[in-house]
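Provided herewith is a single structure, encoded as structure tokens, for subsequent inquiry.
Every protein chain but one is kept in place in this view of the complex.
== chain A ==
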Amino acid sequence: MESGCSKNVEACPQLLDLIPQQRRWHMKREDERRHGSSEEKKLELRLGPPGEDNWSIKIDATKSNNKERDESLLSLGYFPSMNSNAKQTHTFPTPEDHPVGSVLSSPWANTQQHNHQQQTKPPSFLQFSSTAPQTLPVIAKESSQPCCTKAVDLHNAEKTAFSLPPANTSVPPNSSQKRTAPGPVVGWPPIRSFRKNLASSSSSKLASESPSVVPHKVANEKAATEPTGKGLFVKINMDGVPIGRKVDLRAYDSYEKLSTAVDELFRGLLAAQRDSCAGGIVSKQEEEKVITGVLDGSGEYTLVYEDNEGDRMLVGDVPWHMFVSTVKRLRVLKSSELSALSLGSSKQGKMPA
């Protein structure tokens, strides 16, 4: 095993635990968005007919995936292996030859069955009848197919109880699979940071040499940037809003567009925060204040970022593509507090929460 990556997976289970209300709210929003954008479809974990961009371990930085993971830890169980059936390679028999059920059962069937001969007979239980993969899509939404749920129940009955994948101590342990790797897994595949973003950084000559290295001055921090081949997701936090967001910088090509996105991301959250600060009195007349002027210092908030050397920088100085290649995370700070903070080289530590 070699090399690795880090993700924000560990941050999310805690998030889910502490603020269940928020989570549900996020879920709704994600669902609404998902039906539209095909970009996000690519990032979902799902099983589909051959040829589609199927399940593989992707770092999906959107919250929806983490919520999916939590909800559907059970249903996503062995479907990674089911996927291997669906993939089109020349060595593969057609899906009908390999009833999906056999995949689910084989590893945990009986260890006694494993002898020197290859097992030719797939165990007969858990066979789905006439399953073309199309009927199976385990799209990790609330609306999973009933047959899949059944499969999972049967399956759970067979297994020994494993505990959850890494850092899930806040998610209630049940008999969900230990060894499933649903979605992004910390430290997998095992490659060093230097090798993580070769595909995306090779195109840009101005990209910094060692791509996406977690700045080590930021102690104990999980990766703030998670490129997914094409997307470059960075964390963005705003003063006064406890929950951060993630934004795909490759979806924008200018600072103005980023600034608009910041407004879109946080306007509602900020208003909600103000409401709750006011003792939960929701005033319907209360308009959501538009967040403007983050780039020129004219607004109530200012946009800053942390670069690949761990320094805090004002957004807007360098050409956009150079910014994209060095930014590691974003912050929206109150302009009034700007002078109080030290911008520039900061060896000490994390960005304050």
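By our rule, contacts are C-beta pairs under 8 Å (C-beta built on N, C-alpha and C of every residue); 3 or more make two chains touch, one makes a residue touch a chain; residues count from 1.
Definition applied: contacts and distances are computed from a predicted model.
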According to its UniProt record, what is the protein name of the omitted chain, chosen from "Dynein light chain roadblock", "Exosome complex component RRP4 isoform X4", "Auxin signaling F-box 2" or "GPI-anchor transamidase"? "Auxin signaling F-box 2"
Interface with the undisplayed chain - residues on chain A: 1-6, 10, 14, 53-54, 56-59, 78, 80-81, 83-85, 87, 89, 91-93, 98, 102-103, 106-108, 111, 114, 116, 118-119, 122, 160, 162-163, 165-167, 169, 178-181, 184-196, 198-199, 202, 205, 208-210, 213-214, 216, 219-220, 223, 227-229, 308-309
